[in-house]
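Every protein chain except one is present and positioned as in the full complex.
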Amino acid sequence: MTIRALVWNENVHERKNPVVAENYPLGIHGQVAALLSADGSITASTATLQEAEHGLTESRLEKTDVLLWWGHAAHGEVRDEIVERVARAVWQGMGIIVLHSGHFSKIFKRLLGAPCALHWREAGERERLWVVNPGHPIARNLPRYFELENEEMYGEPFSVPEPLETVFVSWFQGGEVFRSGITYQRGAGRIFYFRPGHETYPTYHDDTVGQVLRNAVHWAHNAERHPELLTAPNTPVDQSIERIVERGARLTRHPKST
Amino acid sequence: MTIRALVWNENVHERKNPVVAENYPLGIHGQVAALLSADGSITASTATLQEAEHGLTESRLEKTDVLLWWGHAAHGEVRDEIVERVARAVWQGMGIIVLHSGHFSKIFKRLLGAPCALHWREAGERERLWVVNPGHPIARNLPRYFELENEEMYGEPFSVPEPLETVFVSWFQGGEVFRSGITYQRGAGRIFYFRPGHETYPTYHDDTVGQVLRNAVHWAHNAERHPELLTAPNTPVDQSIERIVERGARLTRHPKST
Amino acid sequence: MTIRALVWNENVHERKNPVVAENYPLGIHGQVAALLSADGSITASTATLQEAEHGLTESRLEKTDVLLWWGHAAHGEVRDEIVERVARAVWQGMGIIVLHSGHFSKIFKRLLGAPCALHWREAGERERLWVVNPGHPIARNLPRYFELENEEMYGEPFSVPEPLETVFVSWFQGGEVFRSGITYQRGAGRIFYFRPGHETYPTYHDDTVGQVLRNAVHWAHNAERHPELLTAPNTPVDQSIERIVERGARLTRHPKST
Partner (left out) sequence: MTIRALVWNENVHERKNPVVAENYPLGIHGQVAALLSADGSITASTATLQEAEHGLTESRLEKTDVLLWWGHAAHGEVRDEIVERVARAVWQGMGIIVLHSGHFSKIFKRLLGAPCALHWREAGERERLWVVNPGHPIARNLPRYFELENEEMYGEPFSVPEPLETVFVSWFQGGEVFRSGITYQRGAGRIFYFRPGHETYPTYHDDTVGQVLRNAVHWAHNAERHPELLTAPNTPVDQSIERIVERGARLTRHPKST
């Protein structure tokens, strides 16, 4: 079975900043898609902010198993109704992998219900990601730790909810730490946040980063969709599983049982 | 130290429906406040939808340690900016206890980032709440289980995130179960959802329900406020804890270190 | 890739009690293995208490991806060193699925570090298992709920640690509830507890139960082994990743770096 991954990118820095353009001639979206395509069981396509409906139409999301999200400069330009659409897709079972500065994207904050703030420093310092849960599917085939010689620093406290699982914790040269790989579930959808990926550094050219992303796509994939999780149906009294007789005062009229 | 609880209620059914008015002559807010006031270390006041800014001004929230929320018919009338204000207060450390049909309130869905849907039936059937975590502070002084002879049924799946802790699970006469007491944290704020409380039944006249609510207020109370969790400050390179030298390409200009 | 499941059973009731013998002519182990074998990607074999080393030799465990455990009358006869061996296998990545009265097995209590106690009643009453996390891999292809017309009752509080995930919650005819499907991880090994399976009832002849068990085997399968999680190696100062100089008093002599 092939997993259909969709890599979304705001695609802003690549078009304005020559350093980023040179770093990612395919765009961050194109480069991340290339990393995923190294896995024969993943089919990766891309979408960007500039497309109609940001490339995230209903029909597109219906054909998406796992969405990857990179944004930074243009979080505010993502339309609220598209954010809600993506949230509904996640709740029904689409996986989502939020990358780096996506911690402040509308969709990540929407799904976590938390500030998702942190400290940061752009100094090209060394980051070392430690695998704290080596048995987790996202850590498959990884070394004990891996280094990114130049990265932006993100420092704790990261004001996110207590993760379901913590997979990576980062050490930074300047003295900070960060929970760099954390999982959540919302509705039937699995969520993975992965910290590295500053646009001016060659992070998405790193082999180990590619392995993490491919692992995460597999982990986040849910073959089923659960639209019923978004609805709150009445169960009529005369259709109750165990037979009961209505008692006491009631507010609403009897819903028709059909 | 006194804990300042604020009981918020949409206060709609009490004014329109004679059954509810007779059940709660003080309003649901007044009755819940009375339950809390039985604890000498809690000071309980009330606010309703009809007040200016729904009674939830900035200054009011600043003086609130734990907010209780009851809503049902008028979720849509709660203004979005007030919801955001409450969310920010929670993130900074204000506790919140969401009651019954508040599972579909804007603030609960905002904080959980999930559909928060369920099945329901209004038949006045028996609910039995089992204490599944007797060592939890919210279960203090409770019996092994307690019954509400007439309650609305809420049935699983309850599409909320995996709880931090599950304190109560309900058995319903008609055949369903429900995770009726669950905890979360968002930012520095503690969240407790407590299922019972249908407006046409005498739930908030029940002694054990009162004990649960008082316990929950104590548990949700955080004496500190953490506004810093909402900000994402830059840490200038020349002020890094461990001395580092800037390297690599950078996107932004040097923030002034002050 | 084939998953190698090993179904372990104390195999006591089947040999002494004609009701159980008639119910499970293959033994519970044989019947569970038959349920698993309906999935072409699972190879199921069996082991019992009566075999040498209870059928759980080191070499056998090395060839096992997921172990299923049924025990009741003979928990005390399982040798402690075998329990430790199984625990070490789990920590290294072998999955384990503990069934029904296995809640009181040495291995389950060993892995959870908790009393794992509960209330019980043998009355052949109706159990209804609700899927509270329909998006979980263990709930794949399941209905909203399923019933076992005759089961032993297990009632809360179930004194286990807060689960990583709760998948099923049971309703019992006599008035109790139970968290019937819960997950944990210890070391690199995934653990699933599944409540139903009383020996005198035809639970392991139920199609839905079979689906749950097959799903659980897939979920618990970890293709990697992590023996390093059991060791606490010294990292010599002269081999530290970031160069440091030894300072302060020290207790131990310099380990040889090799």
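Lettered A, B and C in written order, each chain numbered from 1.
Following the convention adopted for this analysis, a residue touches a chain if its C-beta (ideal position, glycine included) is under 8 Å from a C-beta of that chain, and two chains touch if they have at least 3 such contacts.
Since we're looking at a predicted model, the values are computed, not measured.
S.K.: Using the document's definition of touch, tell me which of A:A47, A:V169, A:I191 or A:L229 contacts the absent chain.
M.R.: Here the residue in touch with the unshown chain is A:V169.
S.K.: Looking beyond the chains shown, say which of A:G55, A:P137, A:G155 or A:G210 touches the absent one.
M.R.: A:G155
S.K.: Take the complete complex as the reference. Which residues in chain B touch the chain that isn't displayed?
M.R.: Within chain B, the residues that touch the unshown chain are 93, 128, 133-135, 137, 140-141, 144-145, 164-165, 185, 187-190, 222-224, 226, 228-229, 241-242.
S.K.: Give me the chain C residues in contact with the hidden chain, please.
M.R.: 13, 17, 19-20, 23, 87, 91, 104, 110-115, 117-125, 150, 153, 155, 157, 159, 161-162, 164, 173-176, 184-187, 198-201, 229-237, 240-242, 244-252
S.K.: Considering the whole complex rather than only what is displayed, give the residues of chain A touching the chain that is not shown.
M.R.: 128, 130-134, 144, 155-158, 162, 164-166, 169-172, 175-177, 179
The criterion applied here is as follows: only the chains that are shown with their structure count from here on.
S.K.: Taking the mean of the C-alpha atoms as each chain's centre, how many Å separate chain A from chain B?
M.R.: Distance between chain centres: 27 Å.
S.K.: Please compute the C-alpha centroid of chain A, do the same for chain C, then give the distance between them in whole Å.
M.R.: 31
S.K.: In whole angstrom, how far does the Cα centroid of chain B sit from the Cα centroid of chain C?
M.R.: Chain centres of chain B and chain C, defined by C-alpha means, are spaced 36 Å apart.
S.K.: By residue number and range, which residues of chain A touch two or more other chains?
M.R.: 164, 185, 187, 229, 241
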